[in-house]
Structure formats: structure tokens, C-alpha cells
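FYI, not all chains are in this one, though none of them got moved.
Residue numbering begins at 1 within each chain, and the chains themselves are lettered A, B, C and D in the order written.
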């Protein structure tokens, strides 16, 4: 099974993108950083107890699914949209959603456009090999508008083209738009249009057919979210692990019950996962949150208690 | 074989440099119509350069060259005129490999002399017969032996009906068996009274047909004489040395 | 031919003869190799079948008939996101071919100019060309394509710069050409009394274009007749009549007449909304690929041309000069026909390289065959095995056609030797 | 015959003329300028145009280069220093230098790839420079195993066990020499294959258990930057050499089956773009191998690149074979050497030597083509440039990275092509 393979190997092979600011990119020391990367580290920590025991495999829009299908990577954490055909036809299992997103448009303020319905005839930069391509085609067709697609391979390239004015509009997931805009010299000159033309639940995925492995991934992600909900942070993790009055926290952190054993993991699996980078909120804040250059608000990705969509099934 | 008094080529005080290397030094030479001159000399002495100056394949920098009354200067018209009067045969034949023998022979008459094709072909066949290979007319140069190719090259020059022929070591790239056939052709030409300047080391040929042998060394004419005198009674030390080398072996 | 096999003792076949007898030995080896090959092939196919089964996939090309769902900006034939993947592949193939042909033409032009200039006596231009050839040959083509694309999008004005009362940029040539960082817009042909279209197997063929091609073809044919008759006169009288003005008339007048008849006029690009509309748009991606491939390959072509001309020995032009042929004629009658034999074969393999290199289109978003069939389609349908096989097959066929042409040419111009 | 002669022609030069200096119009800057720059109207125009082009380039790029900034940790910092002026921000190269060179190779182990590169030069020196003693060839034979071990690390017994297979093969060649060459050839191929498949693995385990000689192992996904380009290029060429030789011989064979198999393979590979083969490596290779086999992408790329290069190599070697006179084959036959011995002792040494310049050119082409791996997500220099531009610090930087990468490629390729040209000249005079 995948779990045995990973444990035998002593490291997790995790597919990431070749570089998206805030989500996954190597820093100057060659250490991968980002929101997607944090998922990989959490899974590695849960399974192996060591968040650094990850081999990052950069994948392109084109090679990502093959890499997963062929077993080259154990888990793909690369802002991939959860769709039926990917889940069913391509033979993968999405283990959850780590970022609720939707496709949006960004334009130069000087164009004076305030709604996506005014974009008839515009030149649009899109990243190829993604669902954005299909959504875009649908959106313009439904609204009886024409557009000129400029397909681009990487985000960095797209940004370059957009800034140079080679396209009027840049469309990608709203998170990406915000992240991109944040890095501009003058972010204020660009507006993100209000229309969100699609649902883009982004999540990590694994091969279909190994339920145990899918469960591990799914519950690791849930643990991060639940930790935030339950107020478990990297700061108070040690203390809470010693035992609290809240039985759910105790079950989560392994001081009560045998959830870890059910997954085939160490009782402290979730504690390790949280220790890797903090709970979901902490990861978010550190990689793409408002305090970072990316500056994303929690929005849909807030806990359900805060009006967001994050809602984990109970740990019991 | 009569030599007229008419002057065919008049070279006065001609000098040539390659960069700062003085190849030809104060050359004075008068060739009368019908004269047959053999030029000899060690390698690098400037024989080829001299002969190539006469139809302006090389440019001289000082002095005068008058060919058939036309002075060679940078005037393109004069150059064209001289070139169509002077035929030249090279050491490596330089036939055009993409054309048949017949086309090689008719190319210049058609495009330079504006001869009708039919007529040019007749002339070509006439000269091919003269060099004894009419049957090869439709072959390509690559299909001929070296000796045959050189004879075609001579015929090609003759087709332009030149009044002067220049030869630059026409036999030195040939196998011994083939040298004779080419020399025979040249002797025949000489006997018909063609004005010829010939760079060659074939001393038999020189003795048989030349009016004059010119010996060059270090870019200058060192000695000039009738063949018999030249070979049997050389005056200059350099000539003696040279003759002892080429006749000795 | 009479083949008698006497002497050799025939009847006594020994097993060792399979190894030691030249007659049987080669069969032994070939059968052995054949068995190995078949085992290898069987192994590969078996693996593939088992892998496909494990992934729950089948092997079928049905996806080509499914709706593609994505748009392509450069469409030589009608296409939008409601057409099929198969149609998208054809659009990609046409884009590949368009790019390849354009790049071959310009690479040749650039290469010939650079190659000839490199031989020029002019010191500074010779050096410049050497610098050109060496820089472009020794840096990967991918980098050149990216760099060209960056230059275009960075240093050309966006369409918005043309807007307003006091625009930052203006169109060239009497407002007919707009150079923007989205591409170059040039006037396109329009026909007032056009002949319409003709539909063959789902592709609209412009009758105007057809008529134009027919007329041009006819003109060329007539012109050749004129040239032939000039040659005839030259053969008869020796003097070649001047034909250039006749050729000009024949080549241009009928074509112009046809255009006038069809009510030809130019449609000028015009800034409307976000973009220029009207005319023909050469997109940035096309231009980047086109220029990148052309200047990169041009450097190789320059070397080919240079060495081709150098290979025709000095002796040939000297011999022609000595016969009184002028430099122009020498070039046309003696040097070029020979140099072409040396130049054309390697030139054609450069064309092959260009065709293969068009597959880098993805780098700048040019929607060639590799980006459509081999890119988005594979990615959306998960049919990598079928898609890649089809893709390779198409490239292979193109390559084979090009090399057949080359062999044909080689055989035709081979110099005859003893 | 000279009796018809009109006047006396006798002339003897008494003193030789010394060489003189050419007239002043023939030397110096004036002449040089006239001949090389201003000879005729066309040339004058060309000169003026070229000068204008050079001037334009200098004006356009001069200030940008002049304002180069070397010390900055992010683009923002650069922009602050430049304060609105245009200028290059080379700080990115300084910041990402190790990454562009080595990728994610552990920094404390950088000495290993560097050593491997230096030793590579030692290993190929006997091929490139005739003056190097022949003894170095033994090192050349050891190098592939040493190089692999240096780069990837791990137990030393792996490369040793693989090398043992070759030693085994060589021993078998010696031992079976008196049998039919056919039998011995089959034997020599099959036994080492069986050894590698079944014996080598356990042997490595056993040996590692006895003597655990191992260095820190570095998986190939940590390779990146120019290290990856070089590893792919060098191993592609080195591995394709034997396959190329076999294909070239196959193509010349008079056995139709072998000939056509070789031809089909060569023409197929040469007919498709490299990028489709790379996609095959990344998307399809797993379909063709037994279920469950899984080895890393760089290795798969090396396999496909090797196949690719071997088709080109086959054509190069075929050219070398064609350049050999028939007499060499006949002399070998007449001395009683069989096919393989003749190939090994007479034909190949000469054909390969003739082919070296073309092999170098093939390598240059392949080395440039390694940049295509960026399309399958390997972080080669271009891939790393993209990744760098995706980080917050350097988002928006462009020219500096590509100029740097292009310059490094240029230095590599240009020096190699110059070397191969000089080699070609040397071989021309060398070979009889």
C-alpha cells in the first residue's frame, strides 16, 4: 500500500506546481514554501513524524495527473480543481478542499471596466492545462461575447504579459489574482472584477483505490482545520497535548481514544501534522494571509463558525 | 611558324604586391603576334601571377599592360574586351561540372559573343574534333579522364576564337600517360601560329615549339633566351641551378 | 545470369552449418533477432494492456469526436469551443504548417543574406554577421523564442496607447499598420463583388483566393513561354531580346485586373473597443515563434550558404571570368547551379528542424499541433497514450514527406562521375 | 626553329632587384579602410548601416548594463537603488546562483558535482588531446561508475556491482574466444544481463551488509539548474555511443531484417521532435514498463534522450565508417580477423576518431535541447528562472535571468564548437 511504501522510503513524494507565489515556490535556499507545500509537510509529519521528509516533485499543468497516476508522487497538492471527471474518469480521489476559490478577472483600472459583462472583444490571458480555460470559453459563449485567448504556461509569464498590456484581462482563480496583484509595483492600478464565474474548490488528491491512504490525507487536512476550530495552535500545542478538558481535542491529539491506530498511524499523528506549520489558520496567515505580500482575506475559507465554508466532520 | 612584328602584349615596368609582399618586380616584356613563349622558374617565383595579370585575374599596382592595343586598367570595358580576346587554360582544368562538354564549350560564345546556338555548337564540335574527342560531347566532365578534361578545357578556350592563349602548368595535374595527349594538342596549336604564353616544366615541349624561354625568380625576369641557348648555355647562376635540378631527375 | 552451384556438397546438412556456413548463418542471426524483437514488442504491449487495465482505461480514439470546450485564438479554419477535439487538432496542425512554412521562408532569406554578407569584403559587416551566427547558433532556441516574445510584449505599445486625442503611439504607413504588443495588425483584403465560398468536407475555401491563384498560375505559365521564346530567339540569332518589361506586364497586369474586377480593397485595422479590429492580426505568439525560429535557424542556414559558396572552388569563377563572362552571369550560370547542389540538402534538413521546433509553441502560447492535440486535449481527456501516438505519427509523416523531397532532389542533381 | 626569329631576345639580369615597399595607397589604414569598408557604393552603404546598428544597440542597452546592480536581495530593493533609472538587477543571479548551478543539491555536497565535472575532463582528455598518455584511458573506463557514485551517492557497491557485470562480459569474451563468434557473442550479452537482473541486487545488499561503504545519497529530483542540463547531456551522449555504433553497423548490415530495423528506428527518432519523446518519458513510459515499476523522472528522461541521441549518433558514425577506405576492411579480412575483431581493432578506432568533431556537434545540439525538459516540469536553468520569478522577491524580473542563462550556454557551446573546428582541421592533416 502507499502508506507502507512511504514509510519504507522514509519520505513522502509530493507533487507541487513549478512555482506559484504563496502556494509553492522554492526560496533562495532551495526550501519549498507555500500554502500547498504546507499540506505536503503536514501529511509527511503525520505519516513519518518529520515535516521535512518530503520530496517535492515539480509538475506542470500537463504532467501532474500522469505523475500521480504512475505512482511517481504519492499526493498531488497543486491548486487542482475538484471536478467530477477528474475524480471519476481520470481515476483520482480528492481528499478535501484546502482552498475554496472561484475564477475571476483582473483588469487595469485605467480601462474603466467595472463588470465582466463589459469585456466583449477583450484579450484574455489564461493559463493552459487548467479548468479556467473551459470556464472562460463557457462564460463568454453564454454571454454572447467574443474574446481573444492568450494561452500561457506559467503564472509568472502571465503576469508579465498582463503588466505589459499584452492582454486586457487576466483570468485565473481569484486567490491567484489577488496574489499576483499584491506583487505589483502599484497594486492600486488594478481591479479585480466582482464576477466570480466558477466554483474552484482546490484540493489535494491521491490515486483512487487506496482508501487507507486517501483517509490519511483527508484526515490530516481535517485535523489542520479542526485544530483551528478547536483553538489548537502551534503555541499551545505542547500544553494541550498533555490533556485538556475537551475530549475532542484529546482525541485529536492522541491523548484519548485510538484514532491514529485506526488510520494505521502513530497516536500523535495529528499533533505532528499541526506542529509542522501550525493549524489551518496559522498556515494561511503565514503563507497567503493578509500579513503576507499576497494579502488574501479568509473569505470563504473562514471557519463555518465565522461564516466561511470550512467545516470538518467530527473527530470521533 | 612565322612571327610578325605586330605587338600582341606589351608589359612595361609592371609591379605587383600582395599586401606588402612584392610578387612581381619591374616586369618588362613584349610579345609579338605569333610568338610562343615558355615561362619557367622555381615554385613561388610569380609565374602564375604574371600570367594571371595578363587577363586581369589579378590586378597590378604599377606599370602598364597593353594587350592587343587595349590597356588594362580598372576600366571594366577594357577588361571584358581583353578577356574575350585572351584564352586561358588552368592547371586544374576548371571545367564546369554541371554542364555537358558541349555546353561547357558553347556557354561563353552564346552569352559573351552572342553567337546563335547552332553555330556555337558547330564551332564546338569542330574544336572537339581538333582535340580528338568529338564522341564525348554529351558526357559530363566528371566522366572524362584528366587528359581528356584538359583537352576539353583547351577547346573551350579556343571556341572563343582568342588571339592569345595563356597556359598555367596545363599538364602538371595529369598522369604521365595523359601528358602526351595534351602536349600534342598544344603543339598542334603552336604550329597553327597561335600566340601562346605557357608556364610549364615540360622542357621537351619548350625545346620543340618555343620561340623564347623566360626564366623567372623572386618575381623578376632573370633570363630570357632562345630555347637552344637557354638550355645549353644558361648565363645566370640561378638558371643553371634550376636547370640542373629539373633536368637532373 | 547463370547460377550454377556445382562443387559444394549439398545434401549433407549439418547443424553446425547454421553457425559456420555463410549461407545459413545470416538466417540464424536474423531469426534470433526477430524472436528477440517480437518478445520485446510482446512485453511492451502486454505491459501497456495491463497498465491500462489497472487504470481502468481503454484504448480508443473516440475522444477526437467529443466537444473540446476550449478556444483557440488563431484559427485558419472555422472553430470555437463547441467543435470537437479532432477539429481542434486540425486547427493545430494547420497552425503548425503555417508557422513552419513562414519560418522556412524567412530563415532562408535571413540565412542567405547573412551567409553572403559574411563572405563580403566589408570588414565590419563580416564581423557583425559572424557575431550574429555565433550568438544565435550557440544559445538554445527556446531562450531565443522566449526573449523575442519578451521584447515584443515589453517594448511595443499596447493598443490602449493608440487611444485618445493625443495618443502615445500611432499607426505606420498612413494609418494602415499597427504594431502593438499583442501583435501586428496589417490591412486585410476585402472583395466588393467577391465570389463567395465553396465548401469541401467542412472547410470553406475562398473562391476569390482560388481565382487569384489560377490567374497567377496562368501568368507564370505565359511568362515561362515568353522566356522560352526568348531563348529560342537567342539560339537562332545569338541575341537575347529584352524580356523584363514583358514579364512585368504579364505577371502583374492580369492579377491587378482580377483584383479590380472583384472589387478589391483593403480593410484597415481600426481601434475599436479593447483591440484593433479588421485587417489581419499576426499575434504575438506567432510573431515570436516565427522570428525566434527564423533568426535561430537563419544562423545555421548562413553557415550552409557560406560553405556552399566556398565549396565551389575559386577556380570555377576564374575560369568563367577568363572566358569573358561578367560577374552577374558567372553567378547565375556557373556558381549558383553548383552551389545549390551543395546547399539544398542541408537546407532541407534545416527545414525539417524548423518543423520539429514549431513544437515549442507552447512556450509562448502558440496553438500548434502540440499545444492543441498534444497539450490541452490530452490534458482535458486524459488520453495521453492515444494523443501522443497520433501526434508522433503526424510529425513523422511530415518529416518523411520532407525527406522524400530531399532524396528526389538529390537524385535529380547528382553530378555524373565516372 | 628559332631561325624564324625576328630580333634577338637574349636578356640576362645581372643584379637581382630587392623587394620594394608597395606604393602608399597599398598599405596602412587608408588602404585597409578603402578595401574593407568603402570599396564601392554598396559597401559604403553596408558600412554605414552596420555602424548605425551597432550604435543603436549600444545606445539601447548601454545604460541598462552601465547601471548594473549586484547587491540586492529583491527586485524592490533594486528598484529603490535605481530610483527610476533603467538598469540591470544582477542581484538575482547572486541570490540564486547556487540554485541555478546545482538546483536543490545539498549545499554541503556541492564539491561532489564539481569533482565529477573536473574528473569528466580528465576522463575525456585522452580522446580530446593526443598528447595525454594512453594510460589515462583506464581512468576513462572507471569514470562512468565513479561519476555516478559522486553525483548520486549511496552505497559504493551499486556502481561496483554494475561494473563487475562489464568485467564479467570482458572475461567471457576472453574465455569464449575459441568458440564460434556467434555463440560467444550471444553468451557475452546474455550472461551479464542475467547477472545484472538477478545477481547484482542481492550482491549489493550482501556487500553493503559486510562493508557499509556509502556516502550521503542524493536523489535525482534534487538535481537542477545547469547540473541537470549537464547530467542529461553528458549521459545522453555517453550512453548513446554504444547504441549508436550498433545502429550504424546494423544499418550497414547486409541482413535485411537487421538493416530495416535499424533504419526504421533511426528514421522514426529523427522524424519526431524531441519534445514528444520527452512527453513520452513523462507521460507514457510508465505504460510500457511492468505495472509497479517506477523510477524517477530524470532517469526516464535520460533513457529517452539516450534513444534520441543514439539515432543521431548512428548517422554520425555511419559518416565516419563511410570515410574509411574499403582497403581497411579487406586487409582485416585477408589477415583472418573475423567481423567483430575487425570492427573492434581496425574499423571502430578509426571511424570513431574521424567522427569526434561530429560527435561534439551532436553533443552541443543535445546540450542546447536539454532546455526542453522545462516542459515536463524538471527544474533546469529555465525552469528555475520561472520558479525564481514566482517568488515574491523576484516577481517581475526577466532579462537578467535569461541573459545570464543564455550567456552560460553560449560560453559552453561556443568553446566546444571552436574546439571541434580545430579538431577537424587537425584530423584533416593527421589522417594520411
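The rule is short, and it goes like this: a residue touches a chain if its C-beta (ideal position, glycine included) is under 8 Å from a C-beta of that chain, and two chains touch if they have at least 3 such contacts.
Being a predicted model, the structure only gives us computed values, none of them experimental.
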{"item": "Protein chain multiplicities, whole structure file", "value": "A x1, B x2, C x1, D x1"}
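Just so it is clear, only the chains that are shown with their structure count from here on.
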{"item": "Furthest chain, CA centroid comparison against chain C", "value": "B"}
{"item": "Top chain pair, ranked by number of contacting C-beta pairs", "value": "C-D"}
{"item": "Centroid spacing, where centroids are CA-atom means, of chain B and chain D in whole angstrom", "value": "52"}
{"item": "Between chain C and chain A, distance of the C-alpha-averaged centres to the nearest whole Å", "value": "43"}
{"item": "Approximate Å spacing (C-alpha centroids) for the pair chain B, chain C", "value": "49"}
{"item": "Residues of chain A whose C-beta touches two or more other chains", "value": "62, 66, 69, 160"}
{"item": "Residues of chain C engaged with two or more neighbouring chains", "value": "150, 154, 362-363, 378, 384"}
{"item": "Pairwise chain contacts, counting only pairs that touch as defined", "value": "A-C, A-D, B-C, B-D, C-D"}
{"item": "Chain C-touching residues of chain A, taken from the complex the two chains share", "value": "61-62, 65-66, 69, 89-91, 110-111, 119-123, 128-129, 133-134, 136-138, 141, 147-153, 160-161, 164-168"}
{"item": "Chain C to chain D touching residues, read off their complex", "value": "19-20, 25-26, 28-30, 32-34, 37, 44, 47-48, 50-52, 54, 117, 120-125, 128, 134-135, 137-143, 146-147, 150, 154, 356-357, 359-360, 362-363, 370, 374, 378, 384-385, 388, 391-392, 395-396, 399-400, 403"}
{"item": "Residue numbers on chain A that touch chain D, as the complex places them", "value": "18-22, 25-28, 30, 55-60, 62-63, 66-67, 69-72, 154-157, 159-160, 163, 183, 185, 292-294"}
